[in-house]
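Every protein chain except one is present and positioned as in the full complex.
In order of appearance the chains are A, B and C, and numbering begins at 1 in each one.
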Amino acid sequence: MKKLINDPNNVVEEMMKGMAAAHHDVLKHVPDTAVLTRVERTAGKVGIVSGGGSGHEPSHAGFVGKGMLDAAVCGPVFTSPGPDQVLEGIKAADSGAGVLLVIKNYSGDVMNFEMAMELAEMETITVDKVIVNDDVAVEDSTYTTGRRGIAGTVFVHKIAGAKAETGAPLAEVKASAEKAIRNVRSMGMALSACTIPAAGKPGFEMAENEMEIGMGIHGEPGIERTLLKTADEVAEELISKILQDGVHKSGDEVAVMINGLGSTPLMELYILNGKVSDILEEKGITVYKTFVGEYMTAIEMAGCSVSLLKLDDELKELLDAPAHTTAFRM
Amino acid sequence: MKKLINDPNNVVEEMMKGMAAAHHDVLKHVPDTAVLTRVERTAGKVGIVSGGGSGHEPSHAGFVGKGMLDAAVCGPVFTSPGPDQVLEGIKAADSGAGVLLVIKNYSGDVMNFEMAMELAEMETITVDKVIVNDDVAVEDSTYTTGRRGIAGTVFVHKIAGAKAETGAPLAEVKASAEKAIRNVRSMGMALSACTIPAAGKPGFEMAENEMEIGMGIHGEPGIERTLLKTADEVAEELISKILQDGVHKSGDEVAVMINGLGSTPLMELYILNGKVSDILEEKGITVYKTFVGEYMTAIEMAGCSVSLLKLDDELKELLDAPAHTTAFRM
Amino acid sequence: MIRVGLTTKHIQLWLQKTNEKIQENKTYLTELDQAIGDGDHGINMARGFEEAIKKTAESDYESPSDLLKDWAMTLISKVGGASGPLFGTAILKMSMSVKGKAEINYAELTTAFEEALAGILQRGHAAENQKTLVDVWSPIVRFLQENTAFDSAAFTNQAKEAMEQTKDMQAEKGRAAYLKERSIGHIDPGSASSFYLLQSLSEVIEKEGVTV
Partner (left out) sequence: MIRVGLTTKHIQLWLQKTNEKIQENKTYLTELDQAIGDGDHGINMARGFEEAIKKTAESDYESPSDLLKDWAMTLISKVGGASGPLFGTAILKMSMSVKGKAEINYAELTTAFEEALAGILQRGHAAENQKTLVDVWSPIVRFLQENTAFDSAAFTNQAKEAMEQTKDMQAEKGRAAYLKERSIGHIDPGSASSFYLLQSLSEVIEKEGVTV
């Protein structure tokens, strides 16, 4: 394991420290917690809290700031934080108008965040939640765990954050976030594994000529292991799987996110985007805005995901609203 | 070689296409050239042109936009573009007030950009240049090639771009850029090599327990190959080498850039920054602003560089001035 | 022999023994999770149990319930992921179930396990046969219900067998569910750590001559 770290068991604490030191104009560390919160609070606004395991940087603390999150809860690498820490995040984000939790659909995240909601209610803070499950690589099912939340979550942060900034009440903020969730679908792939610092070795092995289609952001396996394909083929495959889901159709307007998983050069993400934009044009889908970069990573995994968010007038306005965070600026 | 590409010999063209498609509100591709240029031109402003080999994304096209570059010339991977393409960049950036070339100090870049200047002068465009040589890993010498230009170049783009935006004449824009160059020093290190797509294999080998201190952004070797150190030790080593150069002293105010070389997770860069900010505080150097992320990469190399820019009132104002580019926003 | 039941001291020994096994098998548990999950289960459990040991070393506990409560709260706070809420809830429900008791007899232990399982099911919404730790806790509750006194060897065997049976299951809850058919052939990590917990209880009862 080759990492620029000090102690594998201390990476999250040190990251929070270095992040607060770098961006003290935007965010601060709530002492003795796993929470990074906004410096400038908008009073009377619904608070937006996200978080989960670390290792997805800039998710989630990179989206703390005006127009997006009020607090991010940074769990251990790939491990949901416990409810006490989520509660700290809720407290940091609450300014009286209630708090919305943006949860990615993983058993651990859902359980810990729900327990935190119960604790917050005991402290008479109004809390509601939305669960993001944008990953079409996984079958949609209520019987099983269902779909994972991956990079599309960033769009949900943006929409919920912008809506909250308008002063809308919790129910409306939740409704907008849920519309974003209904409208966003993602699909990823990986060229290499990643190493949890405390584990010290990669989560799996991939041969020099293999890739995995449908890979999750924790190195959870995908739909299939195939031979390495070209960027154009990968674009075709990811987009076609997303479109199969039926949410995005000819005539629609969408926002596109080409997300790098950690060690895929921006050059490659742009190459992929060239093809993605061609395919969407062919399908009669209009691209309103495109975001290319690292938004939801899997430590140093090589690979990418593509997300499509179907837009209507409300979502466009919310997407375009100002956001002043360290990893997302509008 | 595991890359998300189509044809190794076509990566730069496809990248430019995907980039223009993604960010058509900010930049556009000048047809049949290696140039990406601003969509919104400020008339009568000194044009700022940068560029060089590709593989350093978001450098340089990621800094095209209001407040920074007017045009970026995208050479083949790690290879300076020829003078004809630089000339295209100059033409795209020129709006009558002259053009400043920001060149990184490599033999190839200097020769090609200088030849382009000669060509531009034949077309009666006024062109001047600055040469960035911030890398303290290399000995400062007029007899040899001298110091390389690395991530500190991004600060030079910002300062020159902001100055040009004020409507200052070419000589003044050049003077501000040169002040930035005098005030900026950088030093990098790497944990792994990188692979030029057309070469198909890594430029060198590094053992599982080794790192290279002083590595350049093309995989040029550094000062020494050592055993893997902790992030804190790396921070100490990089900063001490920079401070030895004597530009940054107790009482100074600086901007800090913690730059990732391609596959180093943001988490690790923040861990490094935690220590960097401690060291600077200890030394009595005040951190005015910190930038953490990928600014000047070496394809998918793992590693980082630290840059310090000494600030005065003028540089602070220029650093804080608005910039609307895809990779740098103020 | 007098049926003294499980005292605070025995619960302390149970926690210690479980912690030892978790720490020893940290890498193994992580490897199980690398095969069908995200490779953090051993790390999570090791972190949480180490903290539970630290936390419970600070106080003298008056009753099993008090000790179980601190143990549970520490797991909930420090394990994280899916296993934190599940193991934490299980132990917390046990704490609530034995509240006010200085010693826990067989019937009380059975009830405590029933409530622990109920807590797990309520929290995780998993059913049996979905390749989760439910597939160890459900059989062990049935085993306790079907007997009237604690038989250490049989208890351990039952837990072990249940754990091993998860190997052939296809996951439908938790992260392993993403793997579908590919999840078959690997022991469920949470079931493995559940086994260590149960085995440890059994060993404490055996070694200390507790008559439950």
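As a working rule, a residue touches a chain if its C-beta (ideal position, glycine included) is under 8 Å from a C-beta of that chain, and two chains touch if they have at least 3 such contacts.
The structure presented is a predicted model; accordingly, all values stated were derived computationally and were not measured.
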## Note on the structure
Contact partners of the omitted chain among those displayed are B
### Query
Per the definition of touch given earlier, which of B:75, B:89, B:260 or B:303 contacts the omitted chain?
B:75
### Task
For the chain that's not shown, point to the residue among B:53, B:152 or B:260 touching it.
B:53
### Selected residue (touches chain absent from view) among B:106, B:270, B:291 or B:328
B:106
### Message
Please output the residues of chain B touching the missing chain, sorted low to high.
### Response
9, 53, 75-85, 106-108, 111-112, 115, 137-139, 143-145, 148, 196, 198-199, 203-204, 216, 218-222
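In the analysis below, only the chains that are shown with their structure count from here on.
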### Chain nearest the overall Cα centroid
A
### Task
Could you tell me the distance, in whole angstrom, between the mean C-alpha positions of chain B and chain C?
55
### Query
Taking each chain's centre as the mean of its CA atoms, how far is chain A from chain B in angstrom?
29
### Task
Between chain A and chain C, tell me the centre distance in angstrom, where each centre is the average of that chain's C-alpha atoms.
32
